[in-house]
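All protein chains of the complex are present and in place, except for one that has been dropped.
Naming follows writing order (A and B), and every chain is counted from residue 1.
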Amino acid sequence: MLLYTLRRILYAVPIALAVSLVCFMLVHIAPGDPIDAILPPDASAETVALVRKDYGLDKPLPVQFGLWLAHVVQGDFGRSIANRRLVADELVSAASKTFILATTAASLGFVIGCILGGLAGAFRGTLIDRAAVSFAVGGVSVPHYWLGMVLVIIFSVTLGWLPSMSAGPGDWAWDWLHIRHLILPAITLSVIPAGLVTRTVRGVVVEILSQDFMTTLRGKGLRRLMLTVHVMKNAAPTALAVMGLQLGYLMGGSILVETVFAWPGTGMMLNQAIFQRDIPVLQGTTLVLAMIFVALNLLVDLIQTALDPRMRRT
Amino acid sequence: MRDDLLVLARDLRVKFTTGVNAVNGVDFDLRQREVLCILGESGSGKSVTLRALMRLNPPTKTIMSGTLELGGRDVVQASENEMSDLRGPFVSMIFQEPMTALDPVFTIGRQITETILRHENISRRKARRRALELLELVQIPSAKRRLDAYPHELSGGLRQRAMIAIALSCRPKLLLADEPTTALDASVQIQILLLLREIQQELGMGMIFVTHDLGVAGEVADRIAVMYAGRFIEEGPVADLMRQPLHPYAKGLLGATVHEGSRGKRLTTIPGAPPDLRDLPGGCAFAPRCTEAEGACLAHLPELRTPVPDRAARCIHVDDRPAAFGERLAS
Partner (left out) sequence: MTEIATVSSGLVAPRRILKPRRASYWRAVGRRLLRDRVTMVCLGILAVMALAMIFAPLLGLYDPLQGSMIRRLKPVGTPGHILGTDELGRDMLTRLIYGGRLSWFVGITPVAIAFVVGGALGITAGYAGGRINMAIMRITDVFYAFPSVLLAVAISGALGPGIGNAIIAMTMVFIPMMIRISESVTTSTRNLDYVEAARSTGASALTVVRVHVLPNVLGSIFVYATTLVSVSMILASGLSFIGLGVKPPEPEWGLMLNTLRTAIYTQPLLATLPGLGIFVTSLCFNMASDGLRAAMDVRA
């Protein structure tokens, strides 16, 4: 297990490097001189010269990548073109907001998905199964930004129960004043993981129920509750893996929902960066989110391995 | 008289919703301490019969009918709760594949203790001690350590021993074994077999044993039942049946000569294929492959004939007058 962990972490290093290379290239695929992508048009000649030298923009690409990487590992993602603030500073607060939204949505989706998927698998072929499967197909087919609008129309515009914008006043806190802002975006964002987890858990449960050992367990006289415990423990590694990955996807994919609800997270940052063609912000945000995703992947892999006794000792 | 009857089956039938008639009228009794061996070709319904005794065939896909009593309790009509009370303390089963029959993510110890705790009102600690005793009973070396092992950490033979320990954990009166040694190496097969017979005698259990191995049947069984297309076409005491099978199918199956030391001898193959279980012929199911078949065989299903007490076969060529039977024996 320790060996496996080390090997798995070592394997993540080249991936992380390659991911940062892709992010580095974002500046270079932007049309025009890279300097125009990272500095505002009205930047003074000294600034231009300084940055050009600092990032080695007159040197070959590999050197530039090295210099850029040196900045990045120190937490320096450059400055925003639009407001000249440090990208890193804005990222911290935005990423924490996105994290709140994404974890809430992923947990919600996980719970819904496990319940529906479990029921569907256990009662395969019945009405419950068909309803759960329809929900799952709907969940993965619905454009969630549209669903967000529909929820706003119902719960904010028509009923007036919940706010439709922002994350509430001031800093985030887990009180009703703030949580009520979280409800609609979290529900909106949860439909995708809910649908996917439902599908996966259903498949896993069907597979487990068809295995020989289920007959053995019934043959021992175990009641339904105990059988459920066995099914759950067998299904847990897969379900958790899907859930972990979904969290990663939601962290990186919340941009549309954050746009709909004006949720001040990384998605909003990206959205504004796109509007203002603020490439440093785009690049920094992408890099951080992608790194979180790589780390989550690694974590999920390790947890899954640890949970399965068959893999633990290899 | 009926008190020592573990199993009473009359016209037991099992049909699947797929249209397969897997068991088509099985009659037999099993007494305490008695060992019945079921022989038959692949697909003849042996496993389905065993599972039917515990009502373990997939509940939503199975239609069971006829009479089946375990220790006087009606199995066909019982509720699922009543059935689950019987499974474990009255009847339990050992499966063919020790690889897949154990839950891979629970330790061996846990899989034994949960059975005990389900049926008996004792503490976790006591259950664990009993689990240890069971592992020692089935002769698993360093049993204490093995309690916390996962199935994949054991060899096939040890896993099957663990399976036996689970089956014995509530001291059942009736043990069902579905080809318990087929998946194992030859040397391990004999050990497991001897162990099973020893334990059966020690605990005084009744046992129903499915096997393909004539030698095994000869050594373990008191009685033998030969199964074909979901029916017991012949049943009788092991020595008599092996020496002189009555039914043409049994004769073919056991081969022309069966003598001592036939362990490891597989059942002889008979030309032709078994009938389609979705669409069984009206008469004797074996007639299309039988060298002695005649028109009357196809007319209707031959009833069970008993030429001597304790022996029975479903063939119109078997004379059920004891005198005639004696004559044939003499000739």
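The rule we apply is simple: a contact is a pair of C-beta atoms (placed from the backbone, for glycine too) under 8 Å apart; a residue touches a chain by one contact, two chains touch by 3 or more.
What you see is a predicted model; the values in this text were computed from it and never measured.
Novice: Please work out which displayed chains the absent chain touches and list them by label.
Specialist: So, spelled out: the chain left out of view touches A.
Novice: Decide which residue listed in A:P40, A:G203 or A:P309 touches the omitted chain of the complex.
Specialist: A:G203
Novice: Among A:V111, A:I128, A:I183 or A:L256, which one touches the chain that has been omitted from the display?
Specialist: Residue touching the absent chain, from the options given: A:L256.
Novice: Which parts of chain A are in contact with the chain that was left out?
Specialist: That gives, for chain A, the contact residues 15-16, 18-19, 21-23, 26-27, 29-31, 37, 137-138, 140-147, 149-150, 152-153, 157-158, 196, 199-200, 203, 238, 241-242, 245-246, 248-249, 251-253, 255-256, 259-260, 270-271, 273-275, 277, 279, 282-283, 286, 289-290, 293-294, 297, 300-301.
Assume only the chains that are shown with their structure count from here on.
Novice: Touching chain B in the complex: which residues of chain A?
Specialist: Contacts found on chain A: 211-213, 215-223, 226, 230, 233-234, 308-310, 313.
Novice: Once bound in the complex, which stretches of chain B touch chain A?
Specialist: 51, 54, 56, 81, 84-89, 92-93, 95, 97, 100-106, 114-115, 118-119, 150, 152-153, 163, 166, 169-170
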